[in-house]
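These notes concern the structure reproduced below.
Heads up, one of the protein chains got dropped from this complex, but the rest are sitting where they should.
First chain written, first letter: the chains are A and B, and each begins at residue 1.
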Amino acid sequence: MKFHEMTARETAEGIKKGVFSASEAVKASLDRMKRMEPALNAVVTSLEENALERAMETDSKRARGDDLGPLGGVPVIVKDNMCTRNIRTTCGSRMLAQWKPPYSATVVELLEASGAILVGKSNMDEFAMGSSTEHSAFGPTSNPWDTDRVPGGSSGGSAAAVAAGYVPLALGSDTGGSIRQPAAFCGVHGLKPTYGLVSRRGLVAFASSLDQIGPLARSVDDLALAMDVIAAPDSRDSTCFRDPRPLYSGAFPDVAGKRVGLVREFGGDGIDAEIDGAVSEAAASLEKRGAEVVEISLPNAGVAGLPCYYILAPAEASSNLARYDGVRYGLKKDAPDLISQFLATRKAGFGPEVKRRILTGTFVLSSGYYDAYYLLAQNVRRVLRMEFEKAFEKADVLLMPAAPSPAFRKGELVDDPIRMYMTDLFTLPVNLAELPGMAMNTGYAKNGLPLGVQLVAPRFGEKVLFGFASALEEASGRPSVAGGGELS
Amino acid sequence: MSRGLQTVIGLEIHVQLDTRSKIFCGCSTDYIGAVPNSNVCPVCLGLPGSLPSPNEKVIRYAVAMALALGCSISETTIFHRKNYFYPDLPKAYQISQYDRPLAVNGSIEIETGDGPRTIGITRLHLEEDAGKLVHAASDGRLAGADHSMVDYNRAGVPLAEIVSEPDMKTPAEAREYVVRIRQIARYLGISDGDMESGSLRVDANISLTGPDGSLGSKVEIKNMNSLRALEHALEFEIRRQREVLSNGGTVEQETRHWDDASCVALSSRSKEEAHDYRYFPEPDIPELHISRHMIEDIGSSLPELPFNRKKRFQSDFGVTEDDANVLTERREIAEWFEGLVNAGSDPKRASNWIRGDLLRYLRESGVDLRDAPFSVAAIAELLGMVDSGTLSNTAARDVFTAMAETGLSVEKAMAGAGISAGGVSGKDLAALVDRILADNSDVLEEIRSGGDAKGKKLKFLQGLVMRETRGQADPAEAAGILRERAGVR
Partner (left out) sequence: MAVSEEEVRRIALLARLEVDQAEVEGLQKHFNDILAHFHDLRNVDLGELQPGEGERKTVCPLREDSIENWDGRESALEEAPSREGDFFITPRIIGGEPDEVS
């Protein structure tokens, strides 16, 4: 039984039908994790004991004939910035290296209610700030397609875990591209839902108006299945919409007669030729299915998106991370007085990238600079939202790269923050506009590294995305599972 | 050069709103006397991943207060984050409001020595309260404490901040303003408004303006925990500023803390950094829309406010201003008065009874008027009996005491106290008077011979008669008989 090649839906159905047990599926997942972790370091905390216990419970339920839930017995992983009650939630940081939250995130509660079995908390860039999972206090994660390369970030651990076949489904979080870029680098599919569709309660905040939780998987159908579980109203999150969600699984809308927008400013120079090629191939593939390809212009998104993001996100982050002071939870450095404790604790607890962003954020919010930077960025954000809205008058979906290049080497960009920020060029405008964006794997480069594209739809257009994505998946086939080391 | 200086006072009042749950989470707001850190949850502890969820009642209470203060309510309003570090602030920011507050531009009238004055209200906004710090030093004060303890029960309790225009000119006016704001808050039932326990807090800004109109520097005063402290602190500060100016100095803009024990407003130690709160709109809470419907709904169910009620009692029921003030001080009292009058009681008698018996009873027993064992109808009946002469005042007092103790009806209380309706009069009264006079013939003799210029002796005899009849005689009738017997007018 090749559990590591199954989708989440196949796993759930197999258990439900009695083809295999939950215990077998979970054990296979844990075994694979143990074998590959020394090379990949995708997981911060493995939940072996809990998981095997829950698997046994699932098997007992099945024996009794009880309903197992849509993800009954399926092993899953969540990023380590999602609170899990009494289970260490580190956010990839020394600050929370030993912190056990006294409550679970809403999405974790929903996953558990759906029967899914949590087998691990995945590695990430500290407090979700990064694009390579090299900024983790627990060491870098490696790309399962080439362990000298990064898996992308900040949800690098989740992307690697799915790519390497530890689990068929993982949750990540995306603020400027942190699901989509690692999904592209690791050759899996990753969805950042419309802002407000999935509850953020229990997601340790980085930038509140940009953060969203989303699924990573190796089939479009699994993304839809995951959304049916996690996209639900939550009255405890004021930014989470109250309206009922549609059913995401099932028949996806056809692409025939629909318009695919290629963004003029997101092609050509500065983009790896093979990635450019992947986008063109995808466009051609959709055309063959009856879609119309049109050219779209987003004159401001490419140029203004990055600076706009790098003002707003650090500003919110500087405020969200001010609570870490050693008084209520987390790391505390002994000191003779309060201010010294704050300074010593935050110095020891935060890594250099986090410090940089907190300082940048503090700077743009401080008096004298607020109007020139923060207020300006908020207004530019409005322009970007309008720009996308106008684009969707002419196209039903936008097709573009997920990242300008395939996975880069470890150490290549870690000391060049601004070049690192640029890898999110195509993803962050989507967060600023609060739209749903999906990265999907469509093939492999000459050197074996995964290649993919990004699809962007209007707000609440997840089903449109799935329609286009499944058309592409039919053409290119589902992503393969990585061997965890050598490129073939 | 202290002649011609005008005092300019503005007040910021924080009113704790008496909702069941906190402003952003479902924890109880009942923190006084609670076990430390027992009314807490991930939200008010500011745990990573927690999010605020605004309480509808808080908005309604704030709108009610704003309407009562004549403010314009903003159709849309947003929260802002006020960022600073202090251990009683669990998120290291306070969710408050900045440039788009809930309400602006109101006013209230206060009574001053020179007649009524209007005090402008700049704005009313909402924010969350911080936790409480207990300093581990023998006197509980910060200086000298080698560590501090934090209790987050109070963190997240809703506050309405009311900022006045700098329209007050004397400490007495400031005091009166606070009294009126407090009264309105209590009338609306949105707050206890208790300065001592902290459900109403006052910060003052005070400066002196020169005769040429030049504005002096504003000094902020905090930590005044009673009306008396407020007045004393302002008086202290006026004296201090005048002295500084008359010595040719300038008043420094600063914050001072009132020290009640030594009656001085002490300068706070200077801070290393100027306050840069880095306000920005709270991203976790979308814009709040306050609908016309909600505003109308709340507006139409506002109780009649104290000032208007006072005027109406004077005009409709003919009570004096002094009586009206007392009767409308508290909403429950005003409602009792009106209830009695509507049940047929004479307004003056009802007023006297309330000011005398009722208030005394409430004071002495500590009972809440809403839990009183007697009803408006029963008291109206009692007062009616006094009106008709069936009971004397003294008898009525005894009956009331019995009713208050036992919760019995008028009839049963009367029976229990051995008082019968109708009382003693006519021939029976005359016979009783004669008996008293027989026992006190010496006093009677003195009166007859003109030795009671002030009428004290007659009063003494009358008292004996009334006591003998257990107050059931009509005092006027008894007095009449006595005078006749004594041969005086």
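Following the convention adopted for this analysis, a residue touches a chain if its C-beta (ideal position, glycine included) is under 8 Å from a C-beta of that chain, and two chains touch if they have at least 3 such contacts.
Only a predicted model underlies this, so the values are computations on that prediction, with no experimental measurement involved.
Colleague: From the listed residues A:Phe3, A:Phe350, A:Tyr444 or A:Phe466, report the one that touches the chain absent from this view.
Modeller: Checking each option in A:Phe3, A:Phe350, A:Tyr444 or A:Phe466, the one touching the absent chain turns out to be A:Phe350.
Colleague: Among B:Gly10, B:Pro87 or B:Pro101, which residue is in touch with the absent chain?
Modeller: B:Pro87
Colleague: Across the whole complex, list the residues on chain A that are touched by the chain not included here.
Modeller: Residues of chain A in contact with the hidden chain: 85-86, 99-100, 102-103, 196, 209, 235, 238-239, 241-242, 300, 303-304, 306-308, 310-311, 318, 322, 325-332, 335-344, 346-347, 350, 355-356, 358-360, 362-363, 366, 373, 376-377, 379-386, 389, 417-418, 434.
Colleague: Spell out the interface residues on chain B facing the chain that's missing from view.
Modeller: Spelled out for chain B, the touching residues are 14, 19-21, 25-28, 35-38, 40-42, 45, 47, 53-59, 84-89, 94, 127, 129-130, 133-135, 142, 145-152, 159, 198, 201, 220, 222, 255, 268-269, 271-273, 275-276, 278, 285-289.
Keep in mind that, in the parts below, only the chains that are shown with their structure count from here on.
Colleague: Spell out the residues on chain B that touch chain A in their complex, using ranges where they run on.
Modeller: 42, 45-54, 81, 83, 85, 87, 90-93, 148, 150, 276, 278-280, 283-286
Colleague: Going by the contact rule at the top, pick out the chain A residues touching chain B in the complex.
Modeller: Going by the criterion above, the answer is residues 82-83, 89, 91, 96, 99, 101-103, 105, 200-205, 207-209, 235-239, 315-316, 318-319, 322-323, 325, 327-329, 338, 342, 362, 365-367, 370, 374.
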